[in-house]
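Shown here: the complex without one of its protein chains, the others still in place.
Each chain carries a letter (A, B and C) given by its place in the written order, and its residues are counted from 1.
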Amino acid sequence: MLWGGRFSKNLDPDALSFSSSLSFDINFAAEDIEGSIAHAEMLGKTGIIPEADSQLITDGLNKISKEIHEQSWKPDAEKFEDIHSAIEARLYELIGETAGKLHTGRSRNDQVSTDLRLWVKKRCGNIISLLHEVQKTFLELAEDNINTIIPGYTHLQRAQPVSFAHHLLAYIEMFERDKQRFSIIKKLSDESPLGSGALAGSTLPLDRNFTAARLGFKNPSGNSLDAVSDRDFILDFLNACSIGMIHLSRLSEEIIIWSSTEWKFLKLSDEFSTGSSLMPQKKNPDMAELIRGKTGRVLGNYISLSTTIKGLPLSYNRDLQEDKEPLFDSFNTYFNSLDIMRGMIGTVHVNKDRFIKDLAGDFSLATDAADWLVLKGIPFRKAHEIIGSIVKYLEDQDRNLSDVSLAELKKFNPVFDETAMDCFNIHTALFRKKTLGSPNPDFVKERINYWKQKQE
Amino acid sequence: MLWGGRFSKNLDPDALSFSSSLSFDINFAAEDIEGSIAHAEMLGKTGIIPEADSQLITDGLNKISKEIHEQSWKPDAEKFEDIHSAIEARLYELIGETAGKLHTGRSRNDQVSTDLRLWVKKRCGNIISLLHEVQKTFLELAEDNINTIIPGYTHLQRAQPVSFAHHLLAYIEMFERDKQRFSIIKKLSDESPLGSGALAGSTLPLDRNFTAARLGFKNPSGNSLDAVSDRDFILDFLNACSIGMIHLSRLSEEIIIWSSTEWKFLKLSDEFSTGSSLMPQKKNPDMAELIRGKTGRVLGNYISLSTTIKGLPLSYNRDLQEDKEPLFDSFNTYFNSLDIMRGMIGTVHVNKDRFIKDLAGDFSLATDAADWLVLKGIPFRKAHEIIGSIVKYLEDQDRNLSDVSLAELKKFNPVFDETAMDCFNIHTALFRKKTLGSPNPDFVKERINYWKQKQE
Amino acid sequence: MLWGGRFSKNLDPDALSFSSSLSFDINFAAEDIEGSIAHAEMLGKTGIIPEADSQLITDGLNKISKEIHEQSWKPDAEKFEDIHSAIEARLYELIGETAGKLHTGRSRNDQVSTDLRLWVKKRCGNIISLLHEVQKTFLELAEDNINTIIPGYTHLQRAQPVSFAHHLLAYIEMFERDKQRFSIIKKLSDESPLGSGALAGSTLPLDRNFTAARLGFKNPSGNSLDAVSDRDFILDFLNACSIGMIHLSRLSEEIIIWSSTEWKFLKLSDEFSTGSSLMPQKKNPDMAELIRGKTGRVLGNYISLSTTIKGLPLSYNRDLQEDKEPLFDSFNTYFNSLDIMRGMIGTVHVNKDRFIKDLAGDFSLATDAADWLVLKGIPFRKAHEIIGSIVKYLEDQDRNLSDVSLAELKKFNPVFDETAMDCFNIHTALFRKKTLGSPNPDFVKERINYWKQKQE
Partner (left out) sequence: MLWGGRFSKNLDPDALSFSSSLSFDINFAAEDIEGSIAHAEMLGKTGIIPEADSQLITDGLNKISKEIHEQSWKPDAEKFEDIHSAIEARLYELIGETAGKLHTGRSRNDQVSTDLRLWVKKRCGNIISLLHEVQKTFLELAEDNINTIIPGYTHLQRAQPVSFAHHLLAYIEMFERDKQRFSIIKKLSDESPLGSGALAGSTLPLDRNFTAARLGFKNPSGNSLDAVSDRDFILDFLNACSIGMIHLSRLSEEIIIWSSTEWKFLKLSDEFSTGSSLMPQKKNPDMAELIRGKTGRVLGNYISLSTTIKGLPLSYNRDLQEDKEPLFDSFNTYFNSLDIMRGMIGTVHVNKDRFIKDLAGDFSLATDAADWLVLKGIPFRKAHEIIGSIVKYLEDQDRNLSDVSLAELKKFNPVFDETAMDCFNIHTALFRKKTLGSPNPDFVKERINYWKQKQE
């Protein structure tokens, strides 16, 4: 116990177990030791404790670090309320009374805040690297599908043809924004709270610049009260995980739809599909469903912490202990979901010709015909109406655009000529696109090259 | 693996670990076995499998149940995707090939839905019992504080005096509503999905009435598609936990405020307080803070599941696996918070005389004076204005109501007489209350008796 | 202004507009007047004010009620902070100084709590009636589709055939639970807070039983502190709206999928579809998308209020003013969504034969074949494996179950005989179902009749 001098009774055992954070804060044992080493070095360097004591402490901490790594020591969940107490107790076992000097001028409040920032900065890096890998997998699939024509949808109705590569590139844009978001958070977390004490700094001459630099922080934080109670960087991290999951969730929805018998566009590999305990024929896109489902969980974590912090007076309140589980859970869920998505996309089978016959002469080329009329000088709103009437006329007869004759078109408007019929050719349709960012295969190739260069 | 005949490759190991639910669905191992036993008995009774096989299976299941209870068998998290697979595999080890008959006419979809309902019904019962105990603890404290006068607050400003007993009774009302809510959910969960198969029932003559009765359900559910995809009862349970936590959170906020040096009304026992690693003098209401903080988590669980279910087509989708962790976590968090609150309230020290001097002649008796004017025939709106002006007049001179003389009062309105001064006596103030549900000690005693009788 | 005697400066105009609730609490003007009339009658009846004054007040209130109804009077949003002040001011204009007697022994705290409960009780009734109508529309469509065979899905993969009627009946179950939920909330809101004052009742002899009865409440509430700060019934209402929206959202997702070119199962009527400003051919299921989208909003409302209440000390705090907008918005959104869904389903065109050819001999009958093997004494787990291998064998050759010969089957297991082939007949498949709640057309008819009788 790190306190107790003023107490006459022990903490109720149920209360200890209710309040213990050891089961989850063991997740940042590495960061905790890293922070303690920097603190101990500073105590020695400034002469607050003798250099020899400082050395003894850092040696002990390095040993514990190794023990944890080798799993030769594990803190006892029944005895300690948190990882900090557990490590300090272990330090006592290893180096004796000198261990009691480690916590000089430090509170668990600035300590835990430092640990969290170190942890978040590292995890941002991990996520950015994985997103990089995911983009690579998507780029490979895109490169292989520049000419795979599929219907582009709005409202899940066929709207206009695009290529599968173009569709995949949309997700690469999202992943890029995700990378940006995490690299911003890395910067926003880059201040060292160490030396802020419980809330009001210290009367000891702690060198905050030293510990900040030693731990790789840009600078010490500017206000001790804020330093121990600020959790903005965690909320930003949870927001970023949530948006990242929403991207994966949208793709998962598509994978599920594309894998249906009705769509028959994608076939997931056996390694990323599961079966049914009852129905022998089933092959289910469970991984995509789980990713979609876990989005709720990551969103829930954002709410948990926001609700918890809302309305708390300064500075530290124990409510803030509830910051860790949502943080760890959101990271794990998002990171693993990204990884599974990479595996799924990397092994998927694409039914490339699925839509060719469907789209030949399909109404999804109607907009191009309206554009054609515009270039003949007809106001767009009128062109839209003319083509709308042609669609209705054909649909009522169960026909489509490839069936229509020029003579019929002329009945709707005399301006139609032979070149109008080109609009209905699915094989040349994408090449007729003129705008940047469109599915024109020339633009798509260019964009793929852009991303490939960025990847290097 | 409960499936695989149609697959040529195994599930990717990361995908298995990503999708495994064993780490948490082990929580309803007891309910799973209970459901399996009922199913096996029914299979025997209807002749779908031989009676002897049915007996063999139920014996095996009872053995596993015992093994789990005695912790002599623990499923291997690396090998199984869920508790159902793990138990079936263990059954094979115990009774051989006959184990393969258990899953006849059953899917994990109806199985898990049955397990969840059994679990929820039991937990509702647990919570109701604990709430009963909590009410008892509050009643005892209330009985001891019928004459403990405290300021009642609105906007955290002293409004009108009440008694601490009256304040505690407000929470007993809340706990009663919580009990009601859980007993309603118990009823809403009381339908047996077993026999609904994966989604479409079965061509086997399963006796759904038998299994429903055997498991203590009121009746079998009415539609197989709905039965496997309905999670309403879990959302209702999560809502109830969330409202329950909000009640505890409000009380926690009060306990924290009351324990401040400024308020000095409550003193928590050492068993339910903690200290500081840095500041030797601290004694903190951490338990109350944790309860308040964990409210965010339970609310987050509601969001998680709601977001997950939203927009899912019928019937079962793997997203629904995400129903279990929020359910288990909300139950544990709420149940433990209730228990800790009981301990805290049961050992608290009340500073009974804290407010007596403060409230003597305090402006919080102003409303009673306005009422006095009303009974003299003055319209309330005018009475309110008169008393308001008196308050301002006294406040500007840093005086309070007990200081005011009749002569002064008469200057504001000639109707004032000696009896008006009675309004400013804090010791009789509560007894002047005339309305049902008010803090009049006579009513409070009555209400305490009402609750005591209800408790029996 | 209903207060001010003790203030020397007016409220800042921005602060007034920030804090005003008139723009939304005008929604319960009717309930507010209803409550005031009951209160005024009671004041007269008990002699707290003269009977004549009571009569004058109730006449005035009835007149305002008529004015609001006829839209001949509208409160000025710039002048009043809430509907209560606006109505009291209007009463002054109509009857003069006597208006000042209305608020005798009453606070806005108990008044608003009473208004809210009256409002919620009424709206529960409105929703239940509409749900009744919605069920009727669904029943009619179901009755017309008892023999419309469609694939039942799990994981959006074809699982086993069901009928469209059976699918619709699943939603009727959900609507029934929604009705239950709202009728429970109606009961849970059925206590009268009137007479609880600001927080501590009154020294005036208010007859709380009289006002409770007069307003149709079961009884007066039991504790004055709780009465003014309890918002449980609103959280329960928001939860019920949210679950109701989740049901509609799931159906919307299905309607969107069913309306796709790939599924081609439903065709929405023109009255409930919209087009595109750019693409002339588009016909989009916008109403279903909006309903699905608005689910997020109703869920957000639940969070808003839960977060707002969390951690508030007793009794009334101004934060609670934020209870109204989520309440009104959730009601409106849910009620309108239900109504639009009724219109959409009531005018939909069903492509009844869409799946017949697809499902003939489809693997979705595989489970029935496994059941067949079970009845021949083969353990289910083994039967599952046998059928799984047959599926794989056929799938590898791009064949389906209707193509398989008995000779081929016998290679997998000699027990197969001619009757096994019956399992693969889509036209008789549903009739082979034996379990309650299954899509067997006989059970479906029975269930339709059950609902029809319940509807009367």
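The rule is simple: contacts are C-beta pairs under 8 Å (C-beta built on N, C-alpha and C of every residue); 3 or more make two chains touch, one makes a residue touch a chain.
What you see is a predicted model, and the numbers here were worked out from it, not measured in a lab.
Undergrad: Which listed residue (C:259, C:276 or C:440) would be found touching the missing chain in the intact complex?
TA: C:276
Undergrad: Which is it among A:188, A:213, A:356 or A:421 that touches the chain not included here?
TA: The missing chain is touched by A:188.
Undergrad: In the complete assembly, which of B:366, B:404, B:420 or B:436 touches the absent chain?
TA: With B:366, B:404, B:420 or B:436 as choices, the missing chain is touched by B:366.
Undergrad: Go through chain B and note every residue touching the omitted chain.
TA: Residues 151, 154-160, 256-257, 259-263, 275-286, 289, 303, 306-307, 310-311, 358, 363-364, 366-367, 370, 384-388, 390-391 of chain B touch the chain absent from view.
Undergrad: Contact with the hidden chain only, please: which chain C residues?
TA: 1-12, 14-15, 18-19, 81, 84, 103, 106-109, 197-198, 269-284, 286-287, 289-290, 292-297, 299-309, 317-322, 325-326, 336-337, 339-340, 343
Undergrad: In the whole complex, what residues of chain A lie against the chain that is missing from view?
TA: 2-8, 48, 97-105, 109, 152-156, 159-162, 166-167, 169-174, 177, 180-181, 184, 188, 195-206, 208-209, 220-230, 232, 235-236, 239, 242-243, 245-246, 249-250, 252-254, 257, 292, 295-296, 299, 302-303, 306-307, 309-318, 367-368, 371-372, 374-375, 379-382, 384-389, 391-392, 395, 423, 432-440, 447, 450
Throughout what follows, only the chains that are shown with their structure count from here on.
Undergrad: Is it true that over half of the residue numbers where chain A touches chain B are used by both copies, so same, or is it different?
TA: same
Undergrad: Quick one: how far do you have to rotate chain A to sit on chain C, C-alpha fit, nearest 5 degrees?
TA: Rounded to the nearest 5 degrees, it is 180.
Undergrad: Count the C-beta pairs in contact for every pair of chains, then give the pair with the highest total.
TA: After counting contacts between each pair of chains, the winner is B-C.
Undergrad: Sort the other chains by how far their Cα centres are from that of chain B and give me the top one.
TA: Chain centre farthest from chain B's centre: A.
Undergrad: Go ahead and note the Å separation of the Cα centroids belonging to chain B and chain C.
TA: 23
Undergrad: Return the residues of chain B touching two or more other chains; collapse runs of consecutive numbers into ranges.
TA: Residues 2-8, 103, 109, 197-198, 292, 295-296, 299, 302-303, 306-307, 309, 317-318 of chain B touch two or more partner chains.
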